[in-house]
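With one protein chain held back, the other chains of the complex are shown just where they sit.
Think of it as A, B and C in the order they're written, each chain with its own count starting at 1.
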Amino acid sequence: MGTDGARLAGNQYGKARVRVARVERGADGVHRFVDRTVRVALRGDFTAAHVEGDNAHVIATDTMKNTVHALTEDAADGESVESFLLRLHDHFGGKADHIDGVLVEASEAGYRHIDVDGAAHPYAFEQLRERRTARLDGMPRDRVLHGGIEELSILKTTESWFRDFPRDEFTTLPETDDRVMATIVTGSWRFTDEAADFEGAWRVIRAALMETFATHPSPSVQATLFEMASAALAACPAIDEVSLALPNRHYIPLDLTAIGRSRGAVLLPTDEPHGLIEATVTRT
Amino acid sequence: MGTDGARLAGNQYGKARVRVARVERGADGVHRFVDRTVRVALRGDFTAAHVEGDNAHVIATDTMKNTVHALTEDAADGESVESFLLRLHDHFGGKADHIDGVLVEASEAGYRHIDVDGAAHPYAFEQLRERRTARLDGMPRDRVLHGGIEELSILKTTESWFRDFPRDEFTTLPETDDRVMATIVTGSWRFTDEAADFEGAWRVIRAALMETFATHPSPSVQATLFEMASAALAACPAIDEVSLALPNRHYIPLDLTAIGRSRGAVLLPTDEPHGLIEATVTRT
Amino acid sequence: MGTDGARLAGNQYGKARVRVARVERGADGVHRFVDRTVRVALRGDFTAAHVEGDNAHVIATDTMKNTVHALTEDAADGESVESFLLRLHDHFGGKADHIDGVLVEASEAGYRHIDVDGAAHPYAFEQLRERRTARLDGMPRDRVLHGGIEELSILKTTESWFRDFPRDEFTTLPETDDRVMATIVTGSWRFTDEAADFEGAWRVIRAALMETFATHPSPSVQATLFEMASAALAACPAIDEVSLALPNRHYIPLDLTAIGRSRGAVLLPTDEPHGLIEATVTRT
Partner (left out) sequence: MGTDGARLAGNQYGKARVRVARVERGADGVHRFVDRTVRVALRGDFTAAHVEGDNAHVIATDTMKNTVHALTEDAADGESVESFLLRLHDHFGGKADHIDGVLVEASEAGYRHIDVDGAAHPYAFEQLRERRTARLDGMPRDRVLHGGIEELSILKTTESWFRDFPRDEFTTLPETDDRVMATIVTGSWRFTDEAADFEGAWRVIRAALMETFATHPSPSVQATLFEMASAALAACPAIDEVSLALPNRHYIPLDLTAIGRSRGAVLLPTDEPHGLIEATVTRT
């Protein structure tokens, strides 16, 4: 085995889409439901596996799955997804000398207690559309922890415009003073402290993103993105950087004058094409 | 054109996935956002189109799309999806003698006003996971109207069991006294009156489904389904029949004893296979 | 349990998305790979389960899954998906007196041997986009067997037109003498004989659908659909009815005159909205 003239330049392997759930029963009868999809990936000296078919260094991805299962059972009730990843990363980071990089990440389903007669039911839940995410990469003494969010679909029906942009021979878009702005937020933020209050951070960052989107008069998705990220930084001292990716989900005003109606009263929702605005904002 | 020995036995055609949106600006500054995916289909004497390539009877599906656009503009503010379908059905039902069946249906995105400092923001919205549906089929004087819901993902972490079921040579499932019960509700209900209060019906039926799921101690998905449908009938006099399709999304207790942990503390969320329980419940 | 005023009017339950695969090693060293997703559903007297929470009649859906596993092992090499469903249906149809309807269906991944140096490799495969389907419904002495296909994506770049259709106040579509016609075929055909040569039927029906689509000059999707179904009937005496559902996946000619280009040279592929043409064709 092995081919003359070829060299392994980089590699990473692991287990993706490991799913786990657990029920936590509080002393007050109120339950918490944890439902995660986890990924583990290792980097390091795996040349023999690739070039010689020697698996002596290859921790089976099935073992990674079992490790996620075991460490899920070991959790204390109420453990955040970030804290879970820290424990999981510790495990693989100390595993073997030939490993020089460990990536663990998770996406967690959002659940809200069902409302029954105006009160939160203690153990019945409705799943939200959005998911909370976390990611930890590096080696135990030198690693970077991110929290995040995905699939948060939000829109506003006014206070958004887009004008004064450059025009060339391929520009046909009219300027607009009032448009629907709709997006599905994917975002992440970098923690500066592994002992941060992750649950509190999640709450204030999510609220800052939502409230800023709602209240910021928007000259562009770029400007709204910057305000949202800035507000998240201002709300949470435990982070020093926020990255957002905001698709611009266009609701296009239809011209129905050819069929006896008007222009702009009906909008056409579209999934493609869409703008895609991405930026990272840090503290000065 | 046409082939000896073959005969057209049934046919239906139309336009699917017609998307429309509109913004409704209330006098109080509070906006409503309507975002629908609509389908139109016609049945009738279309033999010449199929057998002879004669399109004289074939209303273009592009015309159907334009009709959905035009009638969306014509709506009064606050019009329900059911009322919109009634207008759309009237249009096609009276269109031509060769039409003897009209199907119109719609799926509507759910939006909730974003909360800002404890108050509902007037024109910023968060999209829900669930969608509201409606369907109208038949001819104007003889048609059936359904409201409905889809993608409502709910679960409870206790008060669900499954036992005393028959066992044969292929049965390995243990009985269980306490399990997670999770489902994604697809449901529809038949209205008895085209002048019903559709918005009110939606609210009380949705609440009845959710509250019954939460509070009904469950010996099986079948029993919970029956209770949910019965509660919806009890809550809304304007309907006389409820159909529900409930996948049983299994969270399987893992046996981790081989890796030094326990049995049942960690659950495995699975999408496939899943149970699928369907029933229709009517008034006695 | 049980609610005054509500009655169970119809019900069906079972297991969906049961996945199974098997490798068949031919005496000549050539392998066959079978990869199916199966569904089982039962109808009958399950009132006690719904109304009283009595599971005495409820064959667990987990048992259905195990049965699919066991009967997959029992297959003879080369068994068609239709023959597999016949065995599976026999099993459940004879299971209990309270059952009065059994539905089994399957979707089978398509695989083609990989070509190596111009020859079919004996045990390496490439997965096709299309899937073969089958469905059997009823009771053992009175049941209907269908074969089918899904996800067959085909198109032609000419010999398709659409004109002479009616115009009303909402019609804006121009007539066209030459257009791209693209569809994704979902089709099924009814067998008249449970001992038919199912593999041979699959080959000649698939070929008839494809060749007719390619060679039939098309005045409409309706006309092409009818020709395709007629050709399938002509090709296979073991079936007496063909149903096709053909989305009309529009490739819309763009008008680029505003940006210094032409009209119609570039096409816009769209997924939504799309026409949806459905018909059933039988023998005369």
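Keep this in mind: contacts are C-beta pairs under 8 Å (C-beta built on N, C-alpha and C of every residue); 3 or more make two chains touch, one makes a residue touch a chain.
Just so you know, these numbers come straight off a predicted model, no measurement behind them.
*Asks:* Decide which residue listed in A:G14, A:G93 or A:P122 touches the omitted chain of the complex.
*Replies:* A:G14
*Asks:* If I consider the whole complex, including the chain that's not displayed, which of C:I154, C:L173 or C:A234 touches that chain?
*Replies:* The one listed residue touching the chain not shown is C:I154.
*Asks:* Which parts of chain C face the unshown chain closely enough to count as touching?
*Replies:* The missing chain touches chain C at positions 19-23, 25, 31, 33, 35, 66, 69-70, 72-74, 111, 114-117, 121, 123-129, 152-159, 180, 210-211, 213-215, 251, 254, 256, 259-262, 265-270.
*Asks:* Since one chain isn't shown, list which residues of chain A touch it in the complete complex.
*Replies:* Interface residues of chain A facing the absent chain: 1-19, 37, 39, 41, 46, 49-63, 65-67, 70, 95-96, 162-168, 170-173, 219-223, 225-227, 229-231, 233-234, 241, 247-248, 271-284.
*Asks:* In the full complex, which residues of chain B touch the absent chain?
*Replies:* 169-170, 172, 258-260, 271-272
Rule of thumb we're sticking to: only the chains that are shown with their structure count from here on.
*Asks:* If more than half of the interface residue numbers appear on both sides, call it same; otherwise different. Which is it for chain A and chain B?
*Replies:* Looking at both copies, the contact residues mostly coincide.
*Asks:* On a C-alpha centroid basis, what's the spacing between chain B and chain C, in Å?
*Replies:* It comes to 23 Å between the two C-alpha centres.
*Asks:* Quick one: report the Å distance separating chain A from chain C, using the average Cα coordinate of each chain.
*Replies:* About 37 Å separates the centre of chain A from that of chain C.
*Asks:* Which chain C residues touch at least two other chains?
*Replies:* 170, 172, 272
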